[in-house]
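Yeah, one chain of the complex is gone here, protein chain that is, but the others are all in their spots.
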Amino acid sequence: MPINYILPEFEVRRDYDRCICCRVCERQCANLVHRYDEDAGKMLSDESKCVDCQRCVTLCPTRALKILKNENSFRENGNWSARTMTEIYRQADTGGVLLSSMGNPSEMPVYWDRILINASQVTNPSIDPLREPMETRTYLGAHPSEMRRDAEGRLITSLPPHLELDVPIMFSAMSYGSISYNAHESLARAAAELGTFYNTGEGGLHEDFYKYGPNTIVQVASGRFGVHKAYLEAGAAIEIKMGQGAKPGIGGHLPGKKIVGDISRTRMIPEGSDAISPAPHHDIYSIEDLRQLVYSLKAATEYKKPVIVKIAAVHNIAAIASGVARSGADIIAIDGFRGGTGAAPSRIRDNVGIPIELALAAVDQRLRDEGIRDRVSLVAGGSIRSSADAVKAIALGADAVYIGTAALLALGCHLCRSCHAGKCNWGIATQEPELAKRLNPDIGYARLVNLVTAWNREIKEMMGGMGINSIEALRGNRLMLRGVGLTEKELEVLGIKHAGE
Amino acid sequence: MYVNEKWCLGCHLCEYNCAFAESGLSDMVKALKGRAIRPRIRVEERGNVHYAVSCRHCGDPVCVKGCLTGALAVKDGAVTVDRKRCVGCLTCVALCPYGAISPSEDGPMQKCELCLETAAGTPACAAGCPNGAIVYEER
Partner (left out) sequence: MLREGENGNRIPSGCAISGIFSRDGERISGEKVMRSIELMHDRSNGLGGGFAGYGIYPEYRELYALHIFYNDRAAKDDCEKFLEEHFDIADQAKMPVQRNPRITDVPLIWRYFVEPLHTKLAESQLDADEYVARCVIRVNSELAGAYIFSSGKDMGVFKAVGFPEDVGRFYGLEGYSGYCWTAHGRYPTNTPGWWGGAHPFALLDFSVVHNGEISSYDANRRTIEMYGYKCGLLTDTEVMTYIVDYLVRRKGLTLTEMASVMAAPFWSTIEGMPEDERERHAYLRRVFPGLLVTGPFSILLGFSGGIMALNDRLKLRSLVAAEKGRTVYFASEESAIRVVEPSPDRVWSPGGGEPVIFTLDKGASSCR
């Protein structure tokens, strides 16, 4: 009998005094953890299959269930954690590349939590957002460099194409395929109601969603899945995905079992085939090639739509961004190493890339040093977890932020990080109709609208506290931030002072 | 009460919420532990299709017409059972095209009465549906 090295990570603890054997847990667990035993007359659980998605816990009407970390422990070891050891067992078993989903969960520094925001006092009044206008409207796009006047001396008011956002928050790229049709519908409807945008990701755009086109950013990734003329025309902007924060240097990965039906049709690839996007775009091997693609896309859409270039935060992000800013892109989206993903090799997700806080600060400063900051707008993503993170990002220099994981949490995700298995119990990261059903877009889109509306109100509160009533005045306003517990070098890269200074 | 088959997950929470509401108790464990429930809403399912069935409160209810003793009547827009009058003839059970009526534990027929008299107040099945499949509205 072979030895099972992979022990259950979780323990399912059921309070039998509370359990009424309603069997809802049994019916709702896609991993078949729970079952009703006739002979014993009670519910039993096979914890080896549990992924801690919390579906059973949240649905149990008598709150009889808890999922706990399996207390069975290896001998304590500061160098070899249980997780590291188990990963080696897994690789010894299978010979495969470890796959993970969602963002880097490791204990690396979170700079948002070490940055503090200012408030006005005495010398400068704070502004009351309930009683005074407080503007969070944002425009993303390039700014013209020359003023032109007509024969009568009046300004000619033509502008390059911009995206108009009512709130400085957009939904980040999550492909149709990695997440379900219902999840996309929720995002599209929420974006339309909020006056912002959602992103198709690299899975193409399902024809049912063309009607939300004015609130859609269509993505062109290295696999060029689903890219055709109507697709480009349908969106309000086109995003070229050069990299993704969760997996810089490699392309997207959608396991074959998720490529079924509409997914395969929308992506324009055969069913069951693994969709592994190439690492680079095979027609972009250098910055000048990127410039050609940017202009091809603009020409294909009659220069009516802004072009976004999404890059992953890596070591020389500032120089890369500078190059992109000169390539004709209107907006640069930077994705930090904490960004989420449907599936990525664990080693790349956890070890490659740099934090968005540092990348954003470096890019914003570099573009200003070179005098080209006004050629592009910057969008920051890769773990924006709250409105405070968003305010800090804008003060560091972003024009707007992308939220991915936060949006999925609003839809019901509990970060069990098993998306790559395709059995999402919340109906988000799955293509099985029985499971996808669990996300009702009527409920999902309302929750997204609630989340972003709440964040927008909080942003206004914080802005008012700083004495700012238009978001443009917060952008790049580093003096509104102070760091705590950061080294000289970290403060220098972030371009902020230490608290107390 | 309208059920959208598209969103019904077959979780059966509506059945348990119904039974709990009907019990009149405040603690679900005390109300339902160790007992087989007889809910007034039932999930019908086959394969991947699930659908919760309860009384449609028809505008022209056949069950009311067929009731021998007049136990079934329309009250405040809902079709209700007068337990004292019901003699258990099962005519309504046979007549209801939806199979929404069934015998209760102690004899008289029972059916959805929109939680008008239960502890819940508003229909417990709709309030407790995790996926918005059951809605309580005028149409």
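Letters are used for the chains, namely A and B, taken in the order the chains are written, and counting of residues starts over at 1 for each.
In this section, a residue touches a chain if its C-beta (ideal position, glycine included) is under 8 Å from a C-beta of that chain, and two chains touch if they have at least 3 such contacts.
No experiment lies behind these values; they were computed from the predicted model shown.
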Taking the complete complex into account, which shown chains does the hidden chain touch?
A
Check each of A:T94, A:T157 or A:S286 against the chain that is not shown and name the one that touches it.
A:T157
Checked against the full complex, the residue among A:R35, A:H143, A:R265 or A:R291 that touches the missing chain is A:H143
Taking the entire complex into account, which one of A:V314, A:A473 or A:A499 touches the absent chain?
A:A473
Which residue numbers on chain A touch the omitted chain?
120, 123-125, 127, 132-133, 135, 137, 139, 143-144, 147, 149, 154-155, 157, 159, 162, 368, 371-374, 466-470, 472-480, 497, 501
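Here, only the chains that are shown with their structure count from here on.
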For chain A paired with chain B, centre-to-centre distance based on mean C-alpha positions, whole Å:
43
Within their complex, chain B touches chain A through residues 6-7, 9-13, 15-17, 20, 28-29, 32-34, 48, 128, 130-133
Within their complex, chain A touches chain B through residues 17-20, 22-24, 27-28, 59, 61-62, 433-434, 437-438, 440, 442-443
